[in-house]
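Have a look at this one.
Yeah, one chain of the complex is gone here, protein chain that is, but the others are all in their spots.
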Amino acid sequence: MEFNEENKGFFINDYSEGAHTEILKRLQETNEQAQEGYGEDLHTKQAKEEIKRLLGENHSSEVHLVSGGTQANLTTLGAMLRPFESVIAPESAHIAVHETGAIEATGHKINTIPTEDGKITPADILEVLEEHEDEHMVLPRVIYISNTTEVGTCYTKKELQELRAFADEQGLKIYLDGARIGSALMTKSNDLTLKDLAALTDAFYIGGTKNGALLGEAIVLNSPELQKNFRYAIKQRGGLMAKGRILGIQFTTLFEGDLFFQLAGHGNEMADRLREGIREEGYKFLAETESNQLFPILPERLIEELEKKYVFYRWKKIDNHHTALRLVTSWATKKEKVDAFLEDLKA
Amino acid sequence: MEFNEENKGFFINDYSEGAHTEILKRLQETNEQAQEGYGEDLHTKQAKEEIKRLLGENHSSEVHLVSGGTQANLTTLGAMLRPFESVIAPESAHIAVHETGAIEATGHKINTIPTEDGKITPADILEVLEEHEDEHMVLPRVIYISNTTEVGTCYTKKELQELRAFADEQGLKIYLDGARIGSALMTKSNDLTLKDLAALTDAFYIGGTKNGALLGEAIVLNSPELQKNFRYAIKQRGGLMAKGRILGIQFTTLFEGDLFFQLAGHGNEMADRLREGIREEGYKFLAETESNQLFPILPERLIEELEKKYVFYRWKKIDNHHTALRLVTSWATKKEKVDAFLEDLKA
Amino acid sequence: MEFNEENKGFFINDYSEGAHTEILKRLQETNEQAQEGYGEDLHTKQAKEEIKRLLGENHSSEVHLVSGGTQANLTTLGAMLRPFESVIAPESAHIAVHETGAIEATGHKINTIPTEDGKITPADILEVLEEHEDEHMVLPRVIYISNTTEVGTCYTKKELQELRAFADEQGLKIYLDGARIGSALMTKSNDLTLKDLAALTDAFYIGGTKNGALLGEAIVLNSPELQKNFRYAIKQRGGLMAKGRILGIQFTTLFEGDLFFQLAGHGNEMADRLREGIREEGYKFLAETESNQLFPILPERLIEELEKKYVFYRWKKIDNHHTALRLVTSWATKKEKVDAFLEDLKA
Partner (left out) sequence: MEFNEENKGFFINDYSEGAHTEILKRLQETNEQAQEGYGEDLHTKQAKEEIKRLLGENHSSEVHLVSGGTQANLTTLGAMLRPFESVIAPESAHIAVHETGAIEATGHKINTIPTEDGKITPADILEVLEEHEDEHMVLPRVIYISNTTEVGTCYTKKELQELRAFADEQGLKIYLDGARIGSALMTKSNDLTLKDLAALTDAFYIGGTKNGALLGEAIVLNSPELQKNFRYAIKQRGGLMAKGRILGIQFTTLFEGDLFFQLAGHGNEMADRLREGIREEGYKFLAETESNQLFPILPERLIEELEKKYVFYRWKKIDNHHTALRLVTSWATKKEKVDAFLEDLKA
């Protein structure tokens, strides 16, 4: 892919650019302050408070900041499981495919469930449980879901409530990977809030890296048992940054007002605009999504033209003349580029 | 400790402030560029080249950037060892004491050697090897050293050469933790270069976090065997940042000129000034160091006065009336604060 | 299942009884000898020589004895892999399903391939390799196969040769789980020998527990790289028995003559007899096997009758009135019980 050319339009991912200018500004303003290390600084403390504020008045959740998603996943899941316990996840799960065996490296098997839409249901999970009948097999303990999923779909409140009820029935825990939770919470039909996530999961994380931060994910621990000594887990896995302030500054800036939601909203708006424009041209989509990822099926000849001016990912070959693309928008996507893309579709 | 008061003097560590302004400036300037993710961006590529330039013309070393020191240590040591192999380290080693068992969490024992000065010699290591006679005990394979050490001392070129010769004789590898390698290379009596480190170790890392960067350590792999597929190791341990550009920007800024060495030089100069001033007042030191850490022994009453205006760490009680402090200087230490501290010593 | 009733016929597995009487006799005869511990005893030495004799004159393989199959698998695979490397295995693989995540507990992912017959081919494996394109995913390194497979099928020499050629091409290693290698080598159409296995795999193990021993599996390491310091791996995983002599005695007895092959031959003969008898009665099989496991599909009403006198496993429901059983024979299966079973089929 041809990066680094100024005039290109980037629909390749949501982490191509740096950070929102407010974050850089805050870094600049606070740069000379002497602050305590390892996440004990005032910025981190404020960031935690801003996030907890959104979790509900009587929240007892704990918030921790780490630098990336794989680190959030391996640290939290590693701390949730006894050695012989496993994680149940959709086959497309980031932890199952794109983390180089990070969870297995902490000693745990992932039991995967084939899905079309990246989502799993109590019925799917029950099947896994029923196959695991005794101590010759791992003991499934945590349900891993992501929202948005790896293919851009979202969970509804009802779906999460059903998972929670099922998990409680079965003695399972729920972990939600929120690398793109901003986009999920800002889709048009979303009915979930961070407060709901705190109530319905044992742990989840709020992705900063893919929503305007330079780096950083905020792990939210709702289960008191899991909260116990969690900073040890972070330090052991290499996630406790000496200058934790830079994580604190990201999340303070994102959450002291509603910048986090604004940025995700902008990404979704750009995605909607793209989606509608493409649909108007009569093209179909591989899957229906409302978030910042879309999968239009375009003719090969058109794709080749588009590739001269835009950067995106060829997701899946449909037939000899058609391919589904993955287009990703973000806080940094410019409306002009979207419009230019749609214009070029018509050509 | 009382942080966050503007007028205090900070001698508590070398990571209290943000980053050198050149780094923030570069972050700002490059912020809107779309760059590839996961360390494939142009900044990271340049940073690697700048560092390799210093390793010698015919270098074949590989450079990788990660966010922190524990992550550098656990990723590299984890990749150097077969399951039953161990690391030999001084008892004071960061990996042995202050990384929450991160190395053990990758499955490996650390064999520690008691030291006064944080340094180990072939004779020390031979003793460990001789105790490990068969397969009922771990097989020591890697020598871990740090420079500067955890107590501020440094290795000479001759000492490293002796370790290398011994390691080769015994089939051992050498790993050097360079969290404070900047300070080590800028001490007055230092005779080592980065080029020497590339020649004398199998792997080492160059610490950015404690020398003016917002975050980041540059792992240098000199052994071809270890280089193989190392990016897998980084990804698996959660160290491959989506916006790897922020690491690239740190190290490009530090190494395209000699900023890295200037900053370390400033820290050492401030330490020297403190050291001389304290010595002139007739106080002794717990240990002789030339780097940015010093350990003066002061009377309790004076310490209490100093604590009102300065932040530092009480290292070790000497007797009922005296305590050794640890004072740390850095790229951010202001000469006026040093002078004020020395003035207050006299009071 | 109703065990412990003397007159029942046992077709439930091949490890229900104790050991072949020759083994018990040898235990008795050698009991008072003082022998070195931890596998340095003369019996273990002899056992290793007897096995190496069968691996070919110029063999350079190494043999190690451990107590069970899961231990053999986790110790050997754990020693074959760097942290981010994975094992490719059929979905039905014992390590993937029935070892409680033992391989993952050593830090490694298993990439599974769906199969009907428990066997995998170069084409299957190539598909896995092609999906694993970069360092965001694990690096597949070892091919795991079992012979007989978990569903009683066997590899031919040609199939193994093709796997070897493919593995060499791709830089992969081959590990063969031989929990039931005795039965595999004694099937009528088998054209493999232990010598072939030494030539075609990097490592395999010869199962004693399921072929007449009280306990014990003999790991055969063919790759010199893997042989290096392997006793450390065994000790670390808890597999180095203080009274290693009991393992040595098992394998000396099985291999100094051809008892190992006789016992497996008897098991297969009994299976053949069962198979033919069942087929003569007009019943079909879920899968075609030649080894000591067979999967006849019988009517429910007949199964209920048989369960009163025989112990076996209901493998898979076929329809409302038919179920496939798994019948397993062994060195200890009595011909009279086989004949009685066949007689009862007719009733």
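Each chain gets a letter, A, B and C, in the order it is written, and its residues are counted from 1.
Simple rule for what comes next: contacts are C-beta pairs under 8 Å (C-beta built on N, C-alpha and C of every residue); 3 or more make two chains touch, one makes a residue touch a chain.
Predicted model only: the values in this text are computed from it and were never measured.
Visitor: Pick from B:K109, B:R164, B:K210 or B:R237: which residue touches the chain that isn't shown?
Guide: Touching the chain that is not displayed is residue B:K109.
Visitor: Hey, which of C:K52, C:R164 or C:R245 is the one touching the hidden chain?
Guide: C:R245
Visitor: Take the complete complex as the reference. Which residues in subunit B touch the chain that isn't displayed?
Guide: Touch set of subunit B with respect to the missing chain: 83-84, 86, 97-101, 104-110, 135-139.
Visitor: Determine and list the subunit C residues touching the chain excluded from the picture.
Guide: Those residues of subunit C that touch the unshown chain are 1, 3-4, 8, 10, 12-13, 15-19, 21, 24, 27-28, 30-37, 41-42, 67-71, 73-75, 99-102, 105, 209-210, 214-215, 232, 235-243, 245-246, 311, 332.
Visitor: What is the set of subunit A residues that contact the non-displayed chain in the whole complex?
Guide: Counting over the whole complex, subunit A touches the hidden chain at residues 38, 78-79, 82-84, 106-107, 135-136, 138-139, 229, 231-236, 240.
Criterion: only the chains that are shown with their structure count from here on.
Visitor: So which chain ends up closest to the centre of the protein, judged by Cα positions averaged per chain?
Guide: The chain sitting closest to the overall C-alpha centre is A.
Visitor: Given that subunit A and subunit B are copies of one sequence and touch, is their interface built from the same residue numbers on both sides (over half shared) or different ones?
Guide: same
Visitor: Distance from the CA centroid of subunit A to that of subunit B, rounded to the nearest Å?
Guide: Centres of subunit A and subunit B (C-alpha means) sit 33 Å apart.
Visitor: Where in subunit C do residues touch two or more of the other chains?
Guide: 83-84, 106-107, 135-136, 138-139 - these are the residues of subunit C that touch more than one other chain.
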